[in-house]
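Missing here is one protein chain; the remaining ones are kept as they sit in the complex.
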Amino acid sequence: MARFAATRALSAALTLLVMTAVAFVVLQVLPGDPAILVLGMDADPTAVAHLRATLGLNQPVPVRYGLWLWNALHGNLGTSLQFGQPVAALLLQRLPLTLLLTAMAAFIALVIALPLGMAAAVRRGGLVDLLGVAVAQVGAAVPSFWLAIILLLAFAVRRHWLPAGGFPGWTQPGAVISALLLPALALGAARAAILTRLLRQSVSEALRQDFVRTARAKGVSPQRTLWRHALRAAAIAPLTVFGLQVGELLAGSIVVENVFSLPGLGRLVLYAISMRDLPTLEGCVLLIATLVMTANFAVDLLYAVIDPRIRSAG
Amino acid sequence: MKRATVSLWAGGAIVAVILFGAAYGLSLPSAASIAMNIPHRLLPPGPGHPLGTDQFGRDQLTRLLVGAEASLMVAMVATAIGLLFGVPLGAVAGVGGRWRDEVLMRLADGMYAFPALLLALMVVAVLGPGLFHTALALGIVSVPPFARLTRARVLELKALDYVEAARAAGESESGVLWRHLLPGALGPLLVQASANMGGAILVEAALSYLGLGVQPPLPSWGRMLNEAQAFFLTSPWLALYPGIAITAAVLGFNLLGDGLSDLLDRRVGG
Partner (left out) sequence: MAGWRSFPAAVALASTAMLTLAACGATAGGTAASASGSSAAPASASASASAPAASPQTLRMAIPGDPVGFDPYLTADANTVALTWNLYDQLVTVDTKGNLQPDLATAWTASADGKTLTFKLRSGVSFADGHALTSADVKASFQRMLDPATKDPDASDYKVITSIDTPDPSTVVMNLSSYDAALLSDLALPFAAIEPAGVDPATLKNKPDGTGPYMLKSWTPGQDVVLEANPHYWQPGLPNIPTVDMKIVPDPATQIADLLAGSVDILPGLSGQQASQLKGQSGIQLEQAPSGNIQIMAINNARAPFTDVRVRQALSLGVDRSAVVQGAWFGYATPVGTFLPPNSPYYAEQPAPYDPAKAKQLLAQAGLPNGFSSTLDLPSLYPVHIQTGQVIASQLAQIGVKLKLNQVEWATWLSQDYGKRQYDLTIISHTGRLDPDTLLVRFTSTYPYNYENYKNTTYDGLIAQGRTSQDPAQRKQIYAQAQSILANDVPAVFLDVSDNVVAIRQNVSGWQWLPLAVDQLAQVKMQ
């Protein structure tokens, strides 16, 4: 078990390294000068040159990457070129919003997918199943940013039931939830669709398994059978997909945060790319990659715990 | 049995409609979708303009049809790239030694786990926006799933008896694999290609929505949604149709892929 965990951790670290290096190189190749961006269009060229030197933008790429890596390992992610604030602080500021958004979206996805998927699996071939499948198929095809725009239109502009974007701050939990409800719905709906299909698939497979029939033969009540045995067995496939879902949710949040003007991590990434704010982009890439890797790692471990066969395969 | 047929036919039908639409769009004179008519701007759906006009007076329906071209082209090129590079890579990983396999697969896993949109964003940011660059970016993102699929296939085949027998008889391992690989892998690859089309259309739409995909004045569904947002107060229909088009296209390819997958499962008896 320990060896399994170790190999997994190592490969995750390697991937992180590669990703941050790629992001670094990407920004080097991009034309565009952070210094003139900070100082503005009418800036004195000597002032721009000064700033470039101060920011160390004239050193060779490998040197700058090495420096960044060294600092990052010590917890110092540098200072944002645009905001002038430490990147680590910026990330910490924005992370809770994106995490809450994705958590709400995942929750909504689960709330929709669980009953729908189970009902479809139990009454396989019936009307409910057909409906569930249809909804799942359409839901998976809908672009989440379009759903976001439609929801915005319908509930925030036409009727002022929910805010039309922006984030009111963390002071009032009620306001926070209402600001994130529409975006989370837009994000979660697509995930719900995929999850529904998966649950339906794996639950119905599990129901056909021998041990379920055995349990029923033994006289255990149908509902207990369903929940206890089938769900546990069926949990494996969705669980693995959940790791992937984290990545998709984070990607989706990039666009949804844009539609709703939410100051989260996703928005920061877009901004950092367009403003050539290298330290910020590096920090974001590191954070997102870490989150995705952690989720996958946790899922792998959980998977190994549930199914002992995986552990020995290494 | 019934469900598979439904998926297959429904998906096939939708894809066919989209292809016809795109073909019709291709047949129109190039100016049709970009000719401006400002006095007729922001008209609601009505005579002469079944889906209304946009802020420059351009006909929505025409733009929607021509936009199909952009989305399909990008998706097809991306899938082609994925196949062209993914299959050989996956085969090499499966056939080769432990080290090659490990390195390639870790790389692929890393890319796979990383959100596709983010990767595509960075690639487009380097190469610059535009139709071809978007296709390239999506192509790069499409390689890992094809690679993994092929590798899994190859590993399966390696373990089969007749492959061992053939090797014992003196045939080279790679020769055996290539001869037996393709027929078996064709099915799953086709399914993956179909799913890939759907996924690529979605990511292209997101990129265009963010302003990084197809450039104006060429129409693109994602970009049309971006432009429609500014007018949602007075002309909400502009935001409706491109979204429906995207959903329909993705749905069609997904259904097609599912139908094919079910069909193959049945054939193989799985």
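Just so it is clear, A and B label the chains in written order, and each chain counts residues from 1 on its own.
Going forward, contacts are C-beta pairs under 8 Å (C-beta built on N, C-alpha and C of every residue); 3 or more make two chains touch, one makes a residue touch a chain.
Here the structure is a predicted model, which is why all the values come from computation and not from measurement.
S.K.: Need the list of shown chains touched by the one chain that isn't shown.
M.R.: Within the full complex, the chain left out of view touches A, B.
S.K.: Across the whole complex, list the residues on chain B that are touched by the chain not included here.
M.R.: Touch set of chain B with respect to the missing chain: 34-36, 38, 55-56, 129, 211, 215-217, 229-234.
S.K.: Can you list where chain A touches the absent chain?
M.R.: 30-34, 36-48, 50-51, 54, 82-85, 90, 93-94, 104, 107, 110-111, 114-115, 152, 156-157, 160-169, 172-179, 181, 223-224, 227-228, 231, 258-261, 263, 267-268, 274-276
Throughout what follows, only the chains that are shown with their structure count from here on.
S.K.: Could you work out how far the Cα centre of chain A sits from that of chain B, in whole Å?
M.R.: 22
S.K.: In their shared complex, at which residues does chain B touch chain A?
M.R.: Listed in rising order, the residues are 3, 106-107, 109-110, 113-118, 121-123, 125-126, 198, 202, 205-206, 209-210, 222, 225, 228-229, 232-233, 236, 239-240, 242-243, 246-251, 254-255, 258.
S.K.: Touching chain B in the complex: which residues of chain A?
M.R.: 11, 14-15, 18-19, 22-23, 26, 29-30, 133, 137-138, 140-143, 145-146, 149-150, 153, 157, 243-244, 247-248, 250-252, 254-255, 258-259, 269-270, 273, 285, 288-289, 292-293, 296
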